[in-house]
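A single protein chain has been omitted from the complex, and every remaining protein chain is retained in its original position.
Chain IDs A, B and C follow the sequence of writing; residue 1 opens each chain.
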Amino acid sequence: MSNRDEFINDNLGLVHACCKRFTGRGIEYDDLYGAGCLGLVKAYDNFDKSRGLMFSTYAVPVILGEIRRLFRDGGAVKVSRNLKELSLKTNRANSAFIAEHGREPTISELSEILGVSPSDVSEALCAGQLPLSLTASDDENENGAQLDIPVDAPEEKLSELLSLKQVVGELPPNDRSLIVLRFFKSHTQMETAKELGMTQVQVSRREKKILLELREKLTV
Amino acid sequence: MKIINETNISFMSKSNNESFARSVVSAFVLQLDPTITELADIKTAVSEAVTNCIVHAYKYEMGTIYITVRIIEGGKIQIKIRDKGCGIENIHEAMEPLFTTMGGERAGLGFAVMQSFMDKIRVNSKVGKGTTITMEKSIIRRAKNNE
Amino acid sequence: MKIINETNISFMSKSNNESFARSVVSAFVLQLDPTITELADIKTAVSEAVTNCIVHAYKYEMGTIYITVRIIEGGKIQIKIRDKGCGIENIHEAMEPLFTTMGGERAGLGFAVMQSFMDKIRVNSKVGKGTTITMEKSIIRRAKNNE
Partner (left out) sequence: MSVKISHENGKITAKLMGEIDHHTAKAMREEIDSEAEKIKPAVLYLDFSEVQFMDSSGIGLVMGRFRQMELLGGKLRVINVPEHLERIMALSGLGALGVLTNEGKVKK
C-alpha cells in the first residue's frame, strides 16, 4: 500500500462520522460513504501541512461538502431508495408499537408516528416487502426488469423434494396433523382447532407459517 | 351487499407487474385502515393469483389480467382476479395443496396460500376461456381512531 | 412509439380516490426508477386532472374516472385521464391560469400545474360527452446505479 492509500485508510473513521449525520434522509449509507470517501481523497490531495492545520480539521468540511452535494444534486434521490428506508422505519415502528400497546397498529397510526402519509407507508411496505410469490422475487429488487429470466431450477433436487410424503413427513407431528386436517381432510380452521386443542387464531397463524416454510423448502 | 367503493384495473401479464398489482390493491384497501399483517395477507393472496395468471393462464402468450377490488359495507374486501387464458381442467385437483402442473419449478401451494390468507375463495374456470378467482376478507374494524 | 407496458384503471369519482389515483400511477411509474422530484411532479399533475373530474365533470353525480398509463420505449410516460362528465365548453379559456368556474376554494391553477409539471399536455373535450387529458413526461435515464 502506498503512503497515500494508507493514510486514507487510517482516516476512514472520519468519513463514517460524517455519514452518520445524514442517515435516514433518503440516501443509502453506501452512497453517503462513497461520497464521503471521495471527499477524504480530495482533502488528502489538497491538504497543505504548512498551514499548521490538523488534517481532520481540514478534511471534515470537505467530506461534509461532498456528502451534501448528493442531496443538492437534483432531487436526484431515487424513490426506490427512499421507500426502502421508509419500509425499514415502518417495520421498526410497528414492532415498537406492538411492544408498547400489545396490539398491531393500523396503517393510519403508523402514518402519524412516522409523519408520512398512509399511501407512502403502503408504498414503502410494497417496496420493502420480500414478495412471497416465486416469480415476483426475480424482479422486486431490480427496477422493473422487462424480461423474466427463469431461474435455472435444479430439477432433480426439486422433483425429489416434491414428493409430497417427504415434505409433509418432515414436519413436526403437530404441524403435520394441522396440514393434513386442514388441506387433506378439508376441515375448517375451527374444526381443526378443536381437534388439536388450539384456538382458531392459533391455527390460522400456525398454518400460514407452515405454508410459507413448506414453500421455502420446496423452492430451494 | 352494498358496495361502498370499487376499482377496476387491467395490465399486461408481465412478471414485473406482479408488484404493481400488489401495490394497487394495497393502495385501495388503505381506506379501511388495515394493519400491516392484514395488508400483507391480502398482498400475498393477490400475488399468488396474479402469478398464476402469468405462469399458467398465459404461459405461451402475453395476455391481460383484470382485477376488481370492492369495499363492501361492514369492512369487507372483495377481490376478483380474472384472466382470459387457458383455464383449469379440474378445479378440485388444482386446489389440492402441492398439486401443480409445473413440477420442478413450482410448489403447488398457490391456492393453499390464498385459502389460508383470505376468509373465502371461489374459483371459476372454463378451459380455453379463462379463470376468475374471487377472494374475500374482512378487515377488523377497530375503535375508530380520532380522525 | 413502442409501448413497453400499459395499465388501465377505473374508479368511482369519490374524493377519497384522489390519493388512490396518485398511488396507482406512482406504483406503475416506479418501474422507470424515477427520482423523488420526477415522481412528485407526476403525482401532482395526476391529482389535478382527477380532482377536475370529481369537482367539475361529475359535479352533480357519481361517475367513473378512467386512467391509462403507458411506458413508452425510451423512458417516456404517457398518462390519459378520462371522464364521461359534462365536458368543457371553451378549452382555451379553461386552460388560462386563474380561470375557474368555481370561485371560492378553487384557484383556477389546475391546468397551469399540469402544464408546468409535465412535458406535454393535450385536452380533448366535448360538452355533454366528457373530457380526456393526455399528459407526457420523460424520465431521465441515469447511469444505472450499482444496485
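In this section, a contact is a pair of C-beta atoms (placed from the backbone, for glycine too) under 8 Å apart; a residue touches a chain by one contact, two chains touch by 3 or more.
Quick caveat, the model's predicted, so the values are computed rather than measured.
Asks: With respect to the chain omitted from the figure, which of C:P34, C:G85 or C:G110 is a touching residue?
Replies: Hidden-chain contact among the options goes to C:G110.
Asks: Just checking the interface: what residues of chain C touch the absent partner chain?
Replies: These residues of chain C touch the chain that is not shown: 15-16, 18-19, 22, 36-37, 40, 43-44, 47-48, 51, 54-55, 104-107, 109-110, 112-113, 116-117.
Asks: For chain A, enumerate the residues touching the unshown chain of the complex.
Replies: 75, 111-112, 115-117, 119-120
Here is the rule we use: only the chains that are shown with their structure count from here on.
Asks: What is the distance, in whole Å, between the centres of chain B and chain C, each centre taken as the mean of its C-alpha atoms?
Replies: Chain B and chain C have C-alpha centres separated by 27 Å.
Asks: Express in whole angstrom the distance between the two chain centres, defined as the mean CA positions of chain A and chain C.
Replies: Whole-Å distance between the two chain centres: 32.
Asks: Multi-chain contacts in chain C: which residues touch at least two other chains?
Replies: 5, 19-20, 23, 27, 30-31
Asks: Counting only residues that touch at least two other chains, what does the list for chain A look like?
Replies: In chain A, residues 118-119, 122-123, 126, 144, 146 touch at least two other chains, as defined above.
Asks: Chain C touches which residues of chain A in the complex?
Replies: Touch list, chain A to chain C: 26, 74-80, 82, 117-119, 122-123, 126-127, 141-144, 146.
Asks: What residues of chain B sit close enough to touch chain C in their complex?
Replies: 5-12, 14, 16-17, 19-20, 23-24, 27-28, 30-31
Asks: What residues on chain A touch chain B, complex-wise?
Replies: Residue positions touching the partner: 90-91, 94, 104-110, 118-119, 122-123, 125-126, 129, 131-136, 138-140, 144-146, 148, 150, 153, 155, 158-159, 162, 164, 167-168, 179, 182-184, 204, 207-208, 211-212, 214-215, 218-219.
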